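Complex shown without one protein chain; remaining protein chains in place.
So that you can tell them apart, the chains are marked A, B and C in the order they are listed, and the count of residues begins at 1 in each.
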Amino acid sequence: MTEVANKYVAKDFKSDQEVRWCAGCGDHAILNAVQRAFAELPHKKEDYAVISGIGCSSRFPYYMNTYGFHTIHGRAGAIASGVKTANPNLSVWQITGDGDGLAIGGNHFIHEIRRNINLNVLLFNNEIYGLTKGQYSPTTKMGMKTKTSPFGTVERPFKVGQLVIGAEGTFFARSLDTNIKHITSTLIQADQHKGTSIVEILQNCVIFSDKIHGWITDKEHKEDRQLYLEHGKSMIFGKEKNKGIIMTSHGLAVATIGEDGIKESDILVHDAKKEDPFIHLMLANMVGPDFPVAFGVIRAVEEDAYDENVAKQVADVQAETKFRSMDDILASGSTWEV
Amino acid sequence: MTEVANKYVAKDFKSDQEVRWCAGCGDHAILNAVQRAFAELPHKKEDYAVISGIGCSSRFPYYMNTYGFHTIHGRAGAIASGVKTANPNLSVWQITGDGDGLAIGGNHFIHEIRRNINLNVLLFNNEIYGLTKGQYSPTTKMGMKTKTSPFGTVERPFKVGQLVIGAEGTFFARSLDTNIKHITSTLIQADQHKGTSIVEILQNCVIFSDKIHGWITDKEHKEDRQLYLEHGKSMIFGKEKNKGIIMTSHGLAVATIGEDGIKESDILVHDAKKEDPFIHLMLANMVGPDFPVAFGVIRAVEEDAYDENVAKQVADVQAETKFRSMDDILASGSTWEV
Amino acid sequence: MDKQAKVVDEIVIRFSGDSGDGMQLTGTLFSDASALFGNDVSTFPDYPAEIRAPQGTVGGVSGFQVHFGHSEIHTPGDYADVLVAMNPAALKANARWIKNGGTVIFDKDSVTEKTLKKAEFTTEDPVKELHLDGHNVIYAPISTLTQEALKDTGMDKKSILRSKNMFALGICYYIFDRPLNFTEAYFEKKFAKKPQIIEANKRVLKEGFNYAANIQALPSYKIEPATQENGLYRSISGNQATAWGLLAAAEKANLKLFCGSYPITPATEILMYLSQRKDMGAITFQAEDEIAGICTAIGASFAGKFAVTTTSGPGLALKTEAAGLAVITELPLVIVDVQRGGPSTGLPTKTEQADLMQALYARNGESPLPVIAASSPSDCFDWAFEAGRIALEHMTPVILLTDGYIANGTSPMKIKKMADMPTIKNRIAKANDENYQPYRRVDKELLIREWAIPGTEGLEHRIGGLEKMAVNGNVSYIPENHEVMSHERDARVKQVAVNIPDIKITGDSEGDLLVVGWGSTKGHLEDSVSQMRAEGKKVSFVNFNYINPLPKNTADVFKGFKNIVVAEINLGQFVSYLRMQFTDFKFHQYNKIQGLPFTVDELVGEFNKIMEEN
Partner (left out) sequence: MDKQAKVVDEIVIRFSGDSGDGMQLTGTLFSDASALFGNDVSTFPDYPAEIRAPQGTVGGVSGFQVHFGHSEIHTPGDYADVLVAMNPAALKANARWIKNGGTVIFDKDSVTEKTLKKAEFTTEDPVKELHLDGHNVIYAPISTLTQEALKDTGMDKKSILRSKNMFALGICYYIFDRPLNFTEAYFEKKFAKKPQIIEANKRVLKEGFNYAANIQALPSYKIEPATQENGLYRSISGNQATAWGLLAAAEKANLKLFCGSYPITPATEILMYLSQRKDMGAITFQAEDEIAGICTAIGASFAGKFAVTTTSGPGLALKTEAAGLAVITELPLVIVDVQRGGPSTGLPTKTEQADLMQALYARNGESPLPVIAASSPSDCFDWAFEAGRIALEHMTPVILLTDGYIANGTSPMKIKKMADMPTIKNRIAKANDENYQPYRRVDKELLIREWAIPGTEGLEHRIGGLEKMAVNGNVSYIPENHEVMSHERDARVKQVAVNIPDIKITGDSEGDLLVVGWGSTKGHLEDSVSQMRAEGKKVSFVNFNYINPLPKNTADVFKGFKNIVVAEINLGQFVSYLRMQFTDFKFHQYNKIQGLPFTVDELVGEFNKIMEEN
């Protein structure tokens, strides 16, 4: 991608369209964070393409002063794949929801990840279908009563990180709508990653699933319930910054530095670049009440990106071929003169 | 499901239709194994429903003397989900290929697994689209030249087991078209499992991907390259039965009993029922040349099945309700007399 | 209340306010109270596509129109006799829908610098700026009086103001002489656990009522109960009626219902209403997408359920490949398409009749199936039932078309007794029947195959999407067999006509103009034709609910008229369909495509023009 020196401010990325999400919707903060991130990233404004499906979250492109495409429900992944493969020089951002991306769009989701197309995917997870007014989604917790599950759902939800890893994901990060700064920095890392970067953003829908992430965001306890991972840094968290994640023979556990003989050096150091997905999966799957929820870049493994490989194959063949135009092709092989 | 004493032989499950796969195709052996398994299982013949999509493998139902449905490409998972949810008393078998199940059918595949519907899914993995004459599939190894990748594919393949676990799978097994006995016994275990049982069968397509599993099936070396897992048994393999899988700080490794101080008791004992998916994922992902490939039931974790939960919710509501017929419903709530 | 009530025939009232102002509820309560009072009622909700559009803007206005009267009501009405506007934006958005001389009830407290700016007014007097000063405008201090009424409840201001819609409702109850008790009962049930809210709502409702009585600003209208057939009635929306009609069909066929669907506006409520009916043994499968929706339904149909799938246009587009599988396997299935504005995502919350061609032809190959359409919120019940009957008796997928207009609208429904509804004969094959063959035609006239359900002893067989040999159902590539089967599939659908009634003419069977419509335009077309007939015009009307096949007497009906006009909310799909079937007639067409229903006015104008010019 053509890189340019940063010369924008967030406002440059605001479009002239009125933002139409409910007051208090988590989407506002995410929009804000994306505009900040775009201002910081080294791309030209005209090189951004923001592609979404259908959903409240998918209204996103209208509010961004970039090239934007509000497509059809579930297909943002496939359309974004086409955009990026067609022109690897673009910085392509896919905006999707838990319904758009994981229900109807589930197949494109796992296949874009498998191919490792150089896309940045923002999955707004509010555990509900917002736009259609409150039906359960593939991330809705078992038992929840919604418009279409009056007696509670009987479906096991996906864990986004686990699905990403199952589909051979090279990058998975998690962020939170209440933390604009963290979203911004996470998106910058997503941009830097070569391949499909999946960023799950826990988002609050004030209308249909209000406080669905309340356990995590609870002001009182959030330091104890949120673990911010950084590559190369120890997995320390807590109000007193004295808790950490350790590895035991049964898997991960939470320990307190200074208790039971635990020293700071016993705390795991985060390695996002490890190819084996096992620890990343454990980290992505941590949930309360026994664990904090992990945020930040959980996995970022270097592999070839599909779009680059495609471009390279075309270039290689073109370097070798003696055919320069369709005239050559048409006249190739067996022909005869009349 | 209604269980009956076994009173069938494999021949009872042969239909009167001529089998039309190529001579030497791995599908013949699988058909054979399925017929044997059905004869052994405690279900009535009329309670079997065999549901497939489209592909060479998906011709399967025509050859089975049961209820059968050869549906459309990629949709076997959704249709089988409907059959089983509609009537949990049926023994439902979904037959699919790596194209049918993982390309066009990928979304239904991950969602049936997520819901944990009590289905038995046989995924014939020949790493190619057979019926349409040899295009690459989502399991084709990177770089392979096929009809639609004349310069080699640039796509990373799925690992079936990893995708299953990513989608919250409760059961994953692997078998091999050359081992009819093993397929039969694996299918019996799949039937016994409550929830979606995914059985990946490595299958040879003599026409378009001949010997694709050749490294594994090679007569000379197969004992050294195939590890047969059984719940509660040590992971021992090899011509001399002296190799085994051990756990090291870097993950799994192959060791030789008697060398480097390794004793039989150091070899891992297979626990298919462990809820944590981490070791199952490592086992499913083992590949040559450093590892043998794992066969048998890799994961079988007990969880509620969706179809049972649905039936239970209906029964619970019906036990409580005062409404017995649409007359009651129509007259419920606000009404008025004219 | 010692005033003199003016007795009128019918009234249109439109509630409008911000999306957050609770106008949908207000309208529904008014409509229910009127229906319970014995009026005939028709409603039309009209709200923005956003969950919450920006407050105070014209784009964010939510409206709900109620048309009620003492004779039969067919439409929600073109123009409003009374407009309730809760803020300047609502006034602006609806100004053009007020009848000449109509009444406007306007919350005068809502006029502030901010609200005027948001609604893009340039002066300080919105009423004048909109040239509404000729109307009967009631400037009611709704916000102030609501606050006043609840000031000693200890509620905070935001909560208090949430009740101001009840003040407006109270005003309307006074004006139209509605009893308050139905609505009070509603509060008691709805907020059973929150006595404070019950009390507050009751109080504000009453205050509104009293305010109107006190100011005596306009005469109270009185509408007598409608002269409807005797019986028990309820108010019902099209989506609810569709859900219940399907459940009724299941009951009469002695089967359990299975619905495999994916949510989509404006069809979602059908899935929602069905999901509440576990008591009837109904299973709802909220699938991962529309394809899985229809496919799980096909699986359930194979397994012996009465299977349905519900969607709107974009979802139907995704279901067409699988619909073809149901056609070739001859499995019963009802596909409901609640049409909305297209193409693509289009106008998702607006109405349109533009999926007709899609329903008829959107499948690969020659793949015919029956198509029917409903005409009003309450008759969705009957047409959903009929779709089920055809599917189950004829062993075929059926498409039922409704649309956003009738799906969201409500009308009173006379409650039928299940005992009085026809039994649906299903085609289930008997265990161990030695004569069973998958494609044996057990009814030679209707060309029906039997339904052999997994679990039935002795009927094991295979079906699928490949062409099948006649009778025995084995896979067949024989050229002549394909021709035979293609014609059989065609004939099977044509033969559905054997069991459907002749189409009935409203008006005389001969005349100058026949107005032809289909589906949800019925009310407006009927009213326009009545109006013209009252003026002595030789106009008649037919409404098609059976689209494929058409009723047997269709051509005979057409013969009686000098001119025929086909009116539709699209660019002319049904008229094209008629042209290809009936080459002996000339068809005029009138089309509108604005995401809105017709108005009776425009129809009368258009039809008069056609009569003059031809």
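Observations on the structure shown:
The working rule: contacts are C-beta pairs under 8 Å (C-beta built on N, C-alpha and C of every residue); 3 or more make two chains touch, one makes a residue touch a chain.
Note that the structure is a prediction, hence the values are computed from the model and not measured.
Hidden chain, full complex: it touches shown chains A, B, C.
Contact with the chain not shown here comes from a single listed residue; of A:E220, A:E259, A:D290 or A:D327, that residue is A:D327. Remark: the omitted chain is touched by one listed residue; of C:P141, C:G346, C:G458 or C:G560 this is C:G346.
When the whole complex is considered, the residue among B:A37, B:M64, B:I104 or B:I216 that touches the unshown chain is B:I104. Screening C:L318, C:I372 or C:L392 for touch with the missing chain picks out C:L318. Subunit A residues in contact with the hidden partner, per the touch definition given at the top, are 15, 17, 44-49, 51, 54, 61-62, 64-72, 75, 78-87, 89-90, 107-108, 111, 310, 313-314, 317-318, 321, 323, 325-327, 329-331, 333-338.
Hidden from this view is one chain, which touches subunit B at 18-23, 54, 56, 59, 72-74, 103-104, 106, 129-133, 135-136, 138, 147-151, 207. In the full complex, subunit C touches the hidden chain at residues 48-49, 59, 312-314, 316-318, 320-321, 324-325, 327-329, 341-348, 350, 352, 354-355, 357-358, 360-367, 464-467, 477, 479-480, 482-483, 486-487, 489-490, 570-571, 576-577, 579-580, 583, 586, 592-596.
Heads up, the rule we're going with is that only the chains that are shown with their structure count from here on.
Centre-to-centre spacing of subunit B and subunit C amounts to 45 Å, using the average Cα coordinate of each chain. Distance between chain centres (mean CA atoms), subunit A to subunit B: 30 Å. Residue positions 104, 106, 138, 151 of subunit A each touch two or more of the other chains. Contacts with at least two other chains are made by residues 278, 288-289 of subunit C.
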